[in-house]
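Here the complex is missing a single protein chain, while all its other protein chains stay put.
Going in written order, the chains are labelled A, B and C, and every chain counts its residues from 1.
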Amino acid sequence: MLKEKKDIDRIQNDIIEEFQIFENDMEETLEYLIELGNNLSILNTEYKIDQNKIKGCLSNVWLICKKEDGYLFFEADSDTKIIKGLISLLIKIFSGQTSQNILNSNLYFVEKIGLKNMISSKRISGYSNIVDKILNLAKSYKD
Amino acid sequence: MLKEKKDIDRIQNDIIEEFQIFENDMEETLEYLIELGNNLSILNTEYKIDQNKIKGCLSNVWLICKKEDGYLFFEADSDTKIIKGLISLLIKIFSGQTSQNILNSNLYFVEKIGLKNMISSKRISGYSNIVDKILNLAKSYKD
Amino acid sequence: MNIINMIENKQITEIRKQFPILQTNINKKPLVYLDNASTTQKPNSVINKISEYYKNYNSNIERGFHTLGSQSFEQVNKTRETVSKFINSQNSSQIIFTSGTTESINIVANGFANELNEEDIVILSELEHHSNIVPWINLCRNTNSKLEVIPILKSGELDFKFIHNIIKKRPKIIALTYASNVIGTINDIEQIIKIAHEYNIKVFIDAAQAVPHFAINVQKLDCDFLAFSSHKMYGPMGVGVLYCKEEILQNMKPLKFGGAMIEDVSFCDFKYREHPYKFEAGTMNISNIIAFNEAIEFINQIGFEVIEKYEKDLFEYLIQELQNISQIKIIGNPKNKVPLVSFIAKNMHPFDIGMMLNASGIAVRTGNHCAQPLMDKLNLSGTVRVSLSIYNTKEEIDFLVSTLKKILL
Partner (left out) sequence: MNIINMIENKQITEIRKQFPILQTNINKKPLVYLDNASTTQKPNSVINKISEYYKNYNSNIERGFHTLGSQSFEQVNKTRETVSKFINSQNSSQIIFTSGTTESINIVANGFANELNEEDIVILSELEHHSNIVPWINLCRNTNSKLEVIPILKSGELDFKFIHNIIKKRPKIIALTYASNVIGTINDIEQIIKIAHEYNIKVFIDAAQAVPHFAINVQKLDCDFLAFSSHKMYGPMGVGVLYCKEEILQNMKPLKFGGAMIEDVSFCDFKYREHPYKFEAGTMNISNIIAFNEAIEFINQIGFEVIEKYEKDLFEYLIQELQNISQIKIIGNPKNKVPLVSFIAKNMHPFDIGMMLNASGIAVRTGNHCAQPLMDKLNLSGTVRVSLSIYNTKEEIDFLVSTLKKILL
């Protein structure tokens, strides 16, 4: 697998670099996130069930996980485009990694791309709930 | 009766004038009040009963009233000297007046002699409770 | 739009200058604060009064006898008098200082705990804020009494037919918001109180959203209880008011017990002080109560005549402009509204709209606005809410509208 070669921090650093052109301009940052969200492959409606819903978000967020050859792959959807864009970044980072890598990871890209808001008011955006869900899934898929 | 000739406002004005030498110096004002308190004739212990006690004062305050020839006469005592001094002024003002005069009166001397404290924190000093008691007695002695 | 321009050019510029936060930037854009229903900003007079207090006469009150203490006491009393005049209560001792509307409501709901049983009914409406729902659910649970809810019509107004019917079941209390924090509906509470009192039903009014926008006269309304928060009317945080009718205050039990509310205490018994003190256990929020006075003075100085007229014109302009944006659907259409509006957009989640507006320096609220039952009724997961205040301007609305158009296209 290709993904394996890029570790989590390198992907985060790539994302941070990618966002640098916005120079912390919130408007452009959010517009780009929305674009990313629009490009995220659509989650099959069969997965949009309560069981896959993440609790504590302002909007509906669904997330599923599959394991293949020891690697985890995530798919997700949300009815807010900005969150969906954020999720697409999380998927970019975590999809194709091993459980262990995910559990050992340390997320820092969100603050660095000027979205501190998202984290501090975590109860509203649900960002941290999404991350928690990913970690829990990684834990449950660990052998 | 001599008292009758001096109305309540004139006595108040006299008191205010009397206190003017202290130029609002709190220390001297209070010392003079204590002196006045010490000079107040002692209330007979037989009167120092619960019935004559004024409620809501930090210290014990007793007050009695007698009616003679249509005029009211007050006697009082307190275990704090400053309150006793203040009471001696109230007695000077009200003793020897008719119920009607007392009920029609408007007290303003306390503020004017620099003791605004006494009034504003009325729940502690009990000043207003003492005045209320005098007014109630005046009302009950009205024919 | 004449009025807006007229007042705006002269007085509003002056008013805005009194609010230092209106001169700041958010995300490098000038702050456009349109979240006034959550909390208003504070004028310099309020902010400075707090500093003045701490720098000159900070003291606990009434627990001894020194000059600082009596200054603080006098100033707290002054606010009590000002509030009393502001809502025209008979007596300033009917004004109880609380930590906010929420605490005020809890005092009232708790005060009914001994009076209800399983045959009794408590009435709310679908328009209520969580703070005027949950204390009553808790009361009904503790007393096994029943909760009934006045539904709203499509317009967002209360269903008066329902009210006329339910009232015949002789509920014990009706707890109602004066103005909805989601739709803006101003309820005809004078009418409801009149009907309720014919059946001897007590009426509690949650005036949190009403009090910054128009004059309230508790004697004219004849309400039994009324509550509001300082922070929603240009005043400091952590201060609320509960007004009650005199005879109710005498018998109602307090929610909290402690120092300052006690006349006499031994380990066997205690005696309350008279109201309002009975309900004000512990050291109060003295600094903020004192500065609250300046907030009411701020309102008084402008006057509700000007406030109502200006806010009404500005609000009409806002609605008209929003209606021109085809993607937007405004929630509810009541005749009388405080100047706040909720909307959704066909092609964008409220959360995304809020985030995008924020990126342009515009502060609005998104979400369920602590009114989830109303959201459920309206079949919405959330809305965008724009709420106005005396310092908002036509230019700000223009900027909001143009930004919205940009976002939603």
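For the reader, a short list of remarks on this structure follows.
One rule holds for everything that comes next: a contact is a pair of C-beta atoms (placed from the backbone, for glycine too) under 8 Å apart; a residue touches a chain by one contact, two chains touch by 3 or more.
What you see is a predicted model; the values in this text were computed from it and never measured.
From the options C:S89, C:T102, C:S145 or C:S389, the residue with contact to the unseen chain in the full assembly is C:T102.
Per the touch definition above, the residue from C:N9, C:N56, C:S155 or C:N300 contacting the chain not shown is C:N56.
Which of C:P171, C:G184, C:P276 or C:G354 touches the hidden chain is settled by the complete complex: it is C:G354. Screening C:G156, C:P212 or C:G367 against the full complex identifies C:G367 as the residue touching the chain left out. For chain C, the residues touching the chain absent from view are 20-21, 24, 26-27, 31, 33, 35, 38-39, 41-42, 46-47, 50-51, 54-60, 63-69, 99-103, 105-106, 109, 124, 129-135, 137-138, 147, 149, 229, 231, 236-239, 255-262, 264-270, 281-288, 351, 354-355, 357-358, 362-367, 369-370, 372-373, 376, 385. Counting the whole complex, the residues of chain B in touch with the unshown chain are 25-27, 29-30, 34, 58-60, 79-83, 117, 124-125.
Criterion: only the chains that are shown with their structure count from here on.
Centroids of chain B and chain C (each the mean of its C-alpha atoms) stand 46 Å apart.
With centres set at the average Cα position, the gap from chain A to chain C is 39 Å. In chain A, there is no position where the chain touches two or more neighbouring chains simultaneously.
Among the residues of chain C, none is found touching two or more other chains.
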